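Removed: one protein chain of the complex. Kept in place: all other protein chains.
First chain written, first letter: the chains are A and B, and each begins at residue 1.
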Amino acid sequence: MAENRRAIYNRRAGYIWLCLFLRLILIAERDGKMYDVIIIGGGVVGSSIARELSKYDIKVLLIEKEDDVASGGASKANSAILHAGYDPVPGTLKAKLNVRGNEMFDELCKDLDVPMKRVGSLVAAFSQDEVDSLYKLYDRGLKNGVKNMSIISSDMVKEIEPNINDTIVAALYAKTAGIICPYGFVIALAENAAQNGVEFVFNQEVVSIDREDDVFRVKTQDSEYFSKYVVNAAGLYADVINNMVSDKHFSIHPRKGEYLILDKEEGYLANTVIFQVPTKMGKGILVSPTVDGNLLIGPTSEDIFNKEFRKTTYKGLEKAIKGAKKSVEKFNERKTITQFTGVRAVPDVDGEDFIIGESDVKGFINVAGIESPGFTSSPAIAEMVREILKDAGLKMAEKDNFNPKRKPVIRFNELTDEERNELIKREPAYGKIICRCETVTEGEIIDAIRRPVGAKSIDGVKRRVRAGMGRCQGGFCSPRVLEILSRELNVDPLSVTKFGGNSNILTAKAKEYVANLYKELLKSEV
Amino acid sequence: MEKRELTCIVCPNGCHLVVEVEGKEIVNISGYECKRGLKYAEDEIIMPKRTLTTTVKAEGGHLPVVSVRTKEPIPKELLNKAVYELSRITVKPPINVGDVIVKNILSTGVDVIATRALYSK
Partner (left out) sequence: MMEYDIVIIGAGPAGLGAAVEAYEKGVRDILIIERDSYPGGILQQCIHNGFGLIEFKEELSGPEYAERFIEKVNKYGIKIMLNTMVLNISSDKVVKAVNQENGVMEIKAKAIILAMGCRERPRGAISIPGTRPAGIFTAGTAQRYVNMEGYMPGKEIVILGSGDIGLIMARRFTLEGATVKAVVELMPYSSGLTRNIVQCLDDFGIPLLLSHTVIEIRGKERVEGVTIAQVDENKRPILNTAKYLSCDTLILSVGLIPENELSKSAGIILDPVTGGPLVNESMETNVEGIFACGNVLQVHDLVDNVTKESRLAADSAVKYIKGLLKQEGKFINAKAGSCIRYVVPQTVNYENIDDKVKFHMRPTDVFKNAYISVKSGGKEIMRRKMQRMTPGEMILIEIKKDKFLDNDLHPVDDITFEVEVV
């Protein structure tokens, strides 16, 4: 009996030891994946926050469900502008963060080497009724603290915009508005954040979040990560993420906008961002130059029910064209090189203001419903989130080795011939033009792939260096870009994708495909 | 008598041909502008033929595949089989334009020739 008991005791002790041992391993493993802050979502908001937090001595992870930053949601497809800040209702977060965010872009773009132009914006009034609205906007702007605004006469408008329709009556001119490449900015933020120690995981969709002993466990389809704080910057899906954790549910509904981009030949038609007088559904259809010299028209505004319903339609594109003709008749829609649809993440709260703050769950911070002017507000949102984290108890010591400067990008197109020659001598890959429409060299593409948070797909390359963004839309360069990706990432050409997931470009090796097919056929004949 | 209308594919002119057929006999052919059109119409009724153009796998050369064609048209019904035959072979450099890649493919009496050169890498 006694021996029996001892055996049981021994076994039990062994079991306890085993449990302890396993638990130790578990903790060790969890430590490996233990962060101070996990940011969910790699759009402009998530990336701005990541970059802001990279200034401090904390461990930060950003989880993104697509294969790249600014790849799936609103940060990829929007009006590509910096709003001056006269639209939001005074006193709202939108008003405060828009104006503050706008001011921050000069320094940010300089540090991050992102092209941005403060071309100014016009809200164009084509009737006396609309002129009245201009004064309302002007007043709002004053209350919001917007600088350098004025209401100007049709003559002055014509001087700034010779191609605006003759029916122009007056306009609200805001000099602080600007144009920028939105995904270019997000990529730069992410790169700089990574340079300063923020970790990124891609292709991981958050499936559940739970909290135990003050630690969040963020589960994705393949893995799990632990942190003390979670920042929900999941854009269109911020409601889904919030509702995994918080009892205070909210919902984000998608509002779609369709756009057209016209050939650079039409770029001369607008010098500033030309808005129309806003309505309930948004700021109306604009005509704007892009920072790369194309002409952008759109967006339409339509509430949709499915967040994935991001397609262009005949009706929408027609509406965008018709709407834009109200401001500038002269553009030729046949010079369209591409169309796209963007989706605004509209929150179901009063006034549709941004939802920013710690939720009912301690340490879980929502940054949700960041629709327009979300892009312009993003740097100010990042500051605000930093303060919220501080207030929530996160100890943040400034790093002494934070480098605000992103590794500069070489753009062959912008160099002098002397600079080009020096570069080519040093790195011959810069002497090989891969995209002829936008004059992009192999050197630039290789750099885009090798950088921190580098390109992994055809669209990733396109968004970083514009290869495939010109008038032939990649017809010429995409096979060459595919080859470079396959070589640089050391993967089979068959696994190169357009934008991650199952978006593979090629489906089989030609000769093998037909050989196998006939082999099967012959077998079945026998 | 049956009238069959064909578009000649011998050259880009695309002549409109009319072939009158009695059973299996050709009674009359009209609409052709050259002798090759006449021959095409005859073949098309008796045994339609096509030139096959495709590629074969290459190894150790400057290209991953080399383009080839049948030197003469082969019976249309053999096109798929010929593609299969050609999908199973691999060529190596050097290859010059006109080199025979497969002799007498599928016993048609027609050779398959390279239409592009392949050099060593």
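Note that in this section a contact is a pair of C-beta atoms (placed from the backbone, for glycine too) under 8 Å apart; a residue touches a chain by one contact, two chains touch by 3 or more.
Here the structure is a predicted model, which is why all the values come from computation and not from measurement.
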Chain not shown: contacting residue from B:11, B:27, B:47 or B:100: B:11
Option from A:128, A:401 or A:502 whose C-beta touches the chain left out: A:502
Interface residues of chain B (partner: the chain not displayed): 6-12, 14, 50-55, 57, 63-65, 67, 69, 76, 79-80, 83, 97-98, 115-117
Residues of chain A in contact with the chain not shown: 261, 308, 310-314, 316-317, 334, 336-340, 417, 420-421, 424-425, 428-429, 431-433, 436-437, 439, 471-476, 478-479, 483, 493-494, 497-499, 501-511, 513-514, 517-518
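The criterion applied here is as follows: only the chains that are shown with their structure count from here on.
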Whole-Å gap separating chain A and chain B, where each centre is the average of the chain's CA atoms: 53
Residues on chain A engaged by chain B in the complex (per definition of touch): 510-512, 514-515, 518
Touching residues on chain B, where the partner in the complex is chain A: 55-57, 65, 80-81, 83-84, 87-88
